[in-house]
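Note that one protein chain of the assembly has been removed; the remaining protein chains are unaltered in position.
Per-chain residue numbering starts at 1, and chain names A and B are given in the order in which the chains are listed.
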Amino acid sequence: MESQPMYLPEDVILKVENLDVKFYTYAGVVHAVSNVSFYVKEGETVALVGETGCGKSVTTRAVTRLIESPGRIEGGSALFRRRSGKVVDLLKIGDEELREIRGNEIAYVFQDPTSSLDPLYTIGYHIHETIVAHKSKISKKQTFKQAVSLLKQVLIPSPEIRVKNYPHELSGGMRQRSVIAIGLSNNPRLFIADEPTTNLDVTVQAQILDLLKSLQENYKMGLILITHNLGIVAEVANRVYVMYAGKIVEEGYLEQIFYNPSHPYTKLLLRAVPDPTKKIEKLESIHGTVPSLINPPPGCRFQPRCPFAMEKCLIKEPPLIEVENQHRSACWLLERT
Amino acid sequence: METIFRLLRSIIWSYAKLREKISPGWIQKNSSRIKEWELMAYAYSRSLIGVIGGVIVLAVFILAVIGPLLAWEPYWEYKIVYDESLRYRGPCLPPSCTGYPLLGTDEWGRDIIAMSLYGFRISFVISIVVVLLGAPLGIILGLIAGYKGGVVDEIIMRITDIFLAFPGLVLAIAFASVLPQRIRGFLEVNNIARAFFSGLFGLRQEEYGQLAALLSIWIAMVIVWWPGYARIVRGSVLSVREMPFVEAAKLSGLSTWSILFKHILPNVLSPVLVMMTFDIATATLFAASLSFLGLGPQEPVPELGFMISKAGGYFPERSSHVVIYLGFILLMMALGWNLLGDALRDILDPRTRRAIEYRLEKEKKK
Partner (left out) sequence: MSSNEILKVLDLKKHFRVRGSLTKKVKAVDGVTFSIEVGETLGVVGESGCGKTTLGRLVLRLIEPTSGRIIFDNKDVTKAKGRDLREYWRNAQMVFQDPHTSLDPRMTIASILLEPIRYYNLKVGDEEEFLVKQMELVGLGREHLYRYPHELSGGQKQRVAILRAIITKPKFVVLDEPTSSLDVSVQAQILELLKDLQRKFNLAYMFISHDISVVKYMSRRMAVMYLGKIVELGASDDVFEKPYHPYSKFLLAAVPIPDPKIARSKTKVLIKGEPPSPINPPAGCRFHPRCPYAIEICRKQEPPLLEIENKHYAACWLYHKK
């Protein structure tokens, strides 16, 4: 296993390369994630944006090997720098080591906060369980104290009382904050938040985003934020990966993506969001729908909906082409010949 | 597995073609439905449990239909009248002994296997009909209670509670001790009913006295059987009622009854269907235990529970094989339905149905 030494640049926590995930369903093989590569640095917020079903959740779940039955990880690597400094490939290590990492060094907040809390246990117990799973010698009193301080950090009012509450006794926003607190309980190095604010009010959303940002600054953890709301991306992200139909179509720093988008999909996506500070006569919408991932269109996957599609787009899939420093985009329009 | 899938698919398509012949355009309009059926067939063929359950149920069904015709001995002939040595013979396995029935005889010298063939029909008919009568009653009451709410709900559910609180067995015993005489009187005068029921159970018309006992078990069971359905249906209705599509239907101008039968019922039916399958298993055993307790038919009717109860009198020296054999039959009948119900639960849920892994042979080889 350890035949070739695995290399990660000093400040990179996670580096995923050529990830491939397929689902074997009756209707056919769903190629949910194809050839996706990305990395996360320490103390950095990386946003993964894209429409429903483009593979954002599957990508991040695959990284922690949380893909279930009809799905299979078909290839790629996910190098992760552990707290000890050791670099491991999350897709290859044994189950035991993976379990050590999950919930301890990598925390995952799922799309729906309600379903990741067990209604039979209090919030305090959830935190206790997460801590005990990775540290055997710790008393219940200690974890309880830790739980209170965690809840305080995620800005839950009167945390001494709330630790004893059951999930259903909390509002949606508080539940989401508790899930974040559980995720934080072992000081993870990497925090994956899958749409942490959908279904929440704007006021609560603003609170949660503010919270995530300050926590990340304090803990120096890497944060992968999955969302389809470009407003949120503009508020918190450092770098952005835009996904379409199971592939990354554009990547770059926040400003590069927002002020100099080069993939037609990104451009259209940006114009589809109503910006309340501007007077908009008509929203641009992208015609058509996301293609089926069972028989994706040949060539560029966005070509059937793309207003600039050319002959070449029908035939050959565009690779990621460098636009400027660290800014790459998968579109034939960028090819300078 | 593959052959089962192909078989089911050809059944689906021949049905579709038949409909197409009756009303052209049917296949196009129902293409989605056909696809869904195919998917169900596929999901079923993937489930080992379901296939085993289906095979058992099918075997039981075939035996129930042809059993009484197949039986090589009439159950009403007491053989020991001619041959005293036939009384409670043990099993007779061919190399060591020949000329006697394979699994031996009962105390009247009748072949156990032939008797049990009649028994299949009786158990099968009772269990199916109990569920088929009890379930709709419970479903309708549950629908009304759940949808109307308020006082109607209170009344229906309190009655249901009373029936649920009353031990089913005791209620059935009470009914079984009062009903037979009346039914007997009814069957005595009504030739058509007599012919119908005796045909249904595969018995002789002369046995109408025993038929009355069977029917009384039957009625007693129907009466104790519906409350479970009322409960489960009401619960599902309460959650479906809150779905936006029900409100949308209201806005589309549908009356309460149309909403109940067009939108709510179809959406609560799958858990009920699963429960019915499990209940057929329970009913089989319940009926057998009622007659085991002596509340069912008496001689010469070869009801399985009754036969076990008689064998109990000679247990264990002379009849352990009878008890084991008959017990095994009952177990298989119940197990078949149970396994089928288990598979059905997955197949009827569109989400699990879709999640069943599909391995393309080509992909696997790569």
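Everything below uses one rule, namely that a residue touches a chain if its C-beta (ideal position, glycine included) is under 8 Å from a C-beta of that chain, and two chains touch if they have at least 3 such contacts.
In this text the structure is predicted, and so the values were computed from the model without any measurement.
Only one residue from B:P24, B:P94, B:G150 or B:G253 touches the chain missing from this view: B:G253. From the set B:K79, B:R121, B:R194 or B:H263, the residue in touch with the chain omitted from the display is B:H263, counting the whole complex.
In the complete complex, the hidden chain is touched by one of A:A272, A:I294 or A:I315, namely A:A272. The omitted chain makes contact with just one of the residues A:D11, A:D118, A:E160 or A:D210: A:D210.
Along subunit B, the points of touch with the absent chain fall at residues 28-33, 36, 243-245, 247-254, 258, 263, 266-267, 350.
What subunit A contributes to its contact with the hidden chain is residues 51-52, 157, 171-174, 200-207, 209-210, 228-235, 254-255, 258-259, 268-270, 272-277, 280, 282-287, 289-290.
Here, only the chains that are shown with their structure count from here on.
Here the spacing of subunit A and subunit B, counted between their Cα centres, is 51 Å.
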